[in-house]
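Okay, structure first, notes after.
One protein chain is absent from this view; the other protein chains keep their places.
Think of it as A, B and C in the order they're written, each chain with its own count starting at 1.
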Amino acid sequence: MFGLNKKDASLLLIVAGLVAFAPFLLNPFPEGSAMAQFNAGYPDLMQRFVIFGIFAIGFNILFGLTGYLSFGHAAFLGVGSYAAVWMFKLLSMNVLPAIVLAVITAGAFALIIGYVSLRRSGIYFSILTLAFAQMSFALAYSVLTPITGGETGLQLALDDPRILESASASEGNIPVPGLFGLEMRDSFEMVMGSWVFTFNFGYYFCAVIMLIAFYLSIRIFRSPFGMMLRAIKSNQQRLNYTGVNPRPYTLAAFVISGMYAGLAGGLMASMDPLAGAERMFWTASGEVVLMTILGGVGTLIGPVLGAGMIKYMENIISKINSDILHGWFAFLPDGLEDLVVTMIYPFIGKGWHLTLGIVFMLVVIFLPGGLVEGGQKLANLFGRKKADNPKSASTEPAE
Amino acid sequence: MDAIILQILNGLDKGSAYALIALGLTLIFGTLGVVNFAHGALFMIGAFCAVTLSRLLSLSHEVAIPGQVDFLGNPATRDVPYVFDIFGEALGSSIIDWAVPLSILFAIPIMILVGVIMERGLIKHFYKRPHADQILVTFGLAIVLQEIIKYYYGANPIPTPAPEAFTGSFDFGALIGFEPNTIIYPYWRLVYFAFAAIIIGAVFAFLQFTTFGMVVRAGMADRETVGLLGINIDKRFTIMFGLAAAVAGLAGVMYTPINSPNYHMGMDFLVLSFVVVVVGGMGSLPGAVLAGFLLGILESFASMREVIDIIPGINQVIIYLVAIVILLTRPRGLMGRKGVMED
Amino acid sequence: MGILEVKDVNKRFGGLQALGKVNLSVAENSCHAIIGPNGAGKSTLLNCLVGKLIPDTGSVMFDGQSVLGRTPFEINQMGISRVFQTPEIFGDLTVMENMLIPCFARRDGSFALHGIRSVISEAELRDQAESMLEEVNMIDKRDMHSASMSRGDKRRLEMAMCLVQNPKLLLLDEPTAGMARADTNNTIDLLKEIKEKRNITIAIIEHDMHVVFSLAERITVLAQGTPLVEDTPENIKGHPKVKEAYLGEAA
Partner (left out) sequence: MSKGNLTRRGVLKTGAVAGAGLALPTYLSAAGHEGFTNAPTGSTVTLGFNVPQSGPYADEGADELRAYELAVEHLNGEGDGGMLNTFSSKALQGNGILGKKVEYVTGDTQTKSDAARASAKSMIEKDGAVMITGGSSSGVAVAVQALCQEAGVIFMAGLTHSNDTTGKDKRANGFRHFFNSYMSGAALAPVLAANYGTDRKAYHLTADYNWGYTTEEAIKSSTEAMGWETVAAVKTPLTQTDFSSYIAPVLQSGADTLVLNHYGGNMVNSLTNAVQFGLRDKQVNGKDFQIIVPLYSRLMAKGAGANVKGIFGSTNWHWSLQDEGSKAFVQSFGTKYGFPPSQAAHTCYVQALLYADAVERAGSFAPCAVVEALEGFEFDGMGNGKTLYRADDHQCFKDVLVVKGKENPSSEFDLLEIVEVTPVDQVTYAPDHPQFAGGALGSCNNGA
């Protein structure tokens, strides 16, 4: 199907299914129940899952296949968002031109940075990309404020030209991004008993693009190009003596993954039309590295899982406060309740970073192949000895 | 001219901090081949050793002040440190005053212990693992360490002043024939520079002139061969990790009077120190020190008003710009060896 | 005029004269061995031929074109394939994938964007790769992870990867180093067979005189960076200079 072998096709179908039913799957707990806190099925977070999924998929094309560890990939995401917001400001609120421009701008940016950075390898390459990204951040936050909005981020304003849409600002409210009349924030809710499921147009728009991006990444993994990239990671010397020039391949991979990042940035701006410079800070670049490693470097689905995991913790764990804890453990006798709450409290709410750090350590210590390996172990545990598990369907983790 | 001398002093001072952190980082890279993202956290823990000691020394009990009330209208109290009770008020207050220098003694064993525990408990298991895994696990560790500090000490910076004797500044210009007040420099920063020079010198001397150091240097150059000689290199590397942790920690202790420490100071330094190490060249100790001072001085020059007026924003990017230029002209940084961390 | 002409090549490393006035001519469709004691400059010479090193002076002509200043992949595209002393293969890839990369390189040149067409759909290249694997008796290992194979298999794979490119010149850097006698004989047979079948030029660096005398049609003896003699195996065997250079090392 779609030029994929059976294994890949079923992986794609599974992902498509998960994505399509995410509003149900992510909201397993009924409204009003104590566990509702763990529901993640609201539009913003679902959008973030798929957008960061795209970002990580793209990053994995570079890092997972070639082994080149870029520490400045967030710059492309940032550039993509700025490009998209400028399109909203100048042209129209239609997301298509914005996303297209975001991808092109990020790709061009990646071409320049990649051309220079790829002259070095290993940690020297990592530091070069880091340096470019940090420069982008520092300039965007300060001297480039007229272009980037600086500290407050680039925002839409009532008096933006938007040459293709003249009457939009009439109500005194800034129009919202949409696709030929359908607004990204449109959603409808389905109430089933005490469950509420939200179906958001923006989410499904992102989801479709993510599936396309995922499909393309599978095709790249399976293509001669992908094989060359893996050969670069495996033995660049042999590749050179086999008559292949590794540089254009790595540069192409760098630009492609930069375009994925730009796509993610463009989608982020389309869901929420603001682009902040913090998106380009080194911690943001570090985050996508962590997502990829956490999920499983070089695996097809790993980066998406890693992205989901980190975004879930950031958005769900950080919102649990002591009040909610007390609510959960109200059934316990008072003294015990307080004790349990005191013990859990450091790990939730403002302590979510602590939990994140611990999860990083536990995953990398016990699951060297990332979450994908965890999934395999789990699958084996339940006796479903699948001959072709996701790991062999992809490449080995980084060495 | 005076402005340039002043910025060179500033650069040397900034460079001292960079060089000290980069030195430890390179020791770990070079000996263990581990990308240690928790190295900034070690610097931060060192700083908090100073905070902790000064808090311990200032542990007090309350004494009521007759006739005064606090903001809620309750009887006001005054805190009297226990050290006053033990040593008397005069000696007691000078002990508290000297908390930061005293912390050096306090920090060395703690940092070595932290380093050794870290190496034996965690890092050891990652020698053979890919660099990506090392990054993830040490980054996770760094987050955990800083969150623990945040939990106990809060997020705000904590003032940790230098001893009274070292506050104020020294008229450096008058000494070398300039007008008074043109080149003044804080005493503590001069102390910091001297301290860094001593530590760096000590580390080099240790590696150069002791058998232990020779083995470690040989191990940095070619680990397998040294292992074949039947020398237990692992044990020495553990000690090296402790040593690197101590260097980072001491850099942190002495840094506290310059900037009040906070829980994320390690992360603030992390990226910079990686840049310094790489610009210096992977695995090269002299390179790390040289790059530290070079970047410190260039950063200082770039922050001069005259420079910013010509190139706006140069102060924001100078370090990265220099790093890019150096890495493009010198493939392995200033003094890097071939083949270290290049794949 | 040979297919490979090395003229007056000099190479210094700091104070060390690695190669001094090396002249070498390898005739087309011959098997030419380069021997010499350790440190004689054999590997340096080889590296000068494939673009890893650039000689300080002199010229290296292959098939009428200079290789100097060209990168290794360009030189490979000219028709020189190299087998390394320790097998250099793509350890993370399967045997089949290892074979496909040289096939692509031969068909598409040093860089080509193939779009997202699957590797599997390249039936013609797969056939080539498979028949080559059959030739070296490795077809049963085609889906194996190549890093997990034995050293001998790795070397055979590397040889197959070089041969599938149909090179005009095959450079072998001690192809039997560390092999047991039986394996060595297999390799000799394999090389002989290849030679007969393909009309290929082979240049071989070797310590093992057994291998050298079984294969070579001409031999160049290198000592301290300069060629001592170049002659047929028969004449080399008794040559006093060679004996002297090897200090009894020769077989």
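Note that a contact is a pair of C-beta atoms (placed from the backbone, for glycine too) under 8 Å apart; a residue touches a chain by one contact, two chains touch by 3 or more.
Source: prediction; values computed, not measured.
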{"item": "Contacts of the hidden chain among displayed chains", "value": "A, B"}
{"item": "Omitted-chain contact residue, chosen from A:91, A:111 or A:174", "value": "A:174"}
{"item": "Hidden partner chain, residues of chain A it touches", "value": "30-34, 36-37, 39, 42-45, 48, 138, 141-143, 145, 150-153, 155-159, 171-174, 176, 185-196, 198, 272, 274, 276, 278-279, 314-315, 318-319, 321, 323-324, 326-327, 330, 334, 337, 349-350, 352-353"}
{"item": "Those residues of chain B which, in the complete complex, touch the missing chain", "value": "2-3, 6-7, 9-11, 13-14, 17, 68, 70-72, 76, 150, 154-159, 161, 167-169, 181-182, 184-186, 188-189, 257-260, 262, 264-265, 268-269, 299-300, 303-305, 308, 315-316"}
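Going forward, only the chains that are shown with their structure count from here on.
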{"item": "Neighbouring chains shared between chain A and chain C, ordered by label", "value": "none"}
{"item": "Most centrally placed chain, judged by C-alpha centres", "value": "A"}
{"item": "Farthest-lying chain, centroid of Cα atoms versus that of chain B", "value": "C"}
{"item": "Inter-chain centre distance, chain A versus chain C - centres from mean C-alpha coordinates, in Å", "value": "47"}
{"item": "Centre-of-Cα separation between chain C and chain B, whole angstrom", "value": "52"}
{"item": "Touching two or more other chains - residues of chain A", "value": "399"}
{"item": "Multi-chain contact sites of chain B, meaning residues that touch two or more partners", "value": "none"}
{"item": "Parts of chain A lying in touch with chain B, wherever the complex brings them together", "value": "63, 67, 69, 116, 119-124, 127-128, 130-132, 134-135, 138-139, 141-144, 236, 282-283, 286, 289-290, 293-294, 297, 346, 351, 353-354, 356-361, 363-365, 368, 397-399"}
{"item": "Of chain B, residues touching chain A in the complex", "value": "35, 122, 125, 129-133, 135-137, 139-144, 146-148, 151, 267, 271, 274-275, 278-279, 282, 312-313, 316-317, 319-321, 323-324, 327-328, 331-333, 341-343"}
{"item": "For the chain C and chain A complex, residues of the former touching the latter", "value": "50, 71-73, 76-77, 81-82, 84, 88-93, 97, 100-102, 104-106, 109-111, 113-122, 161, 165"}
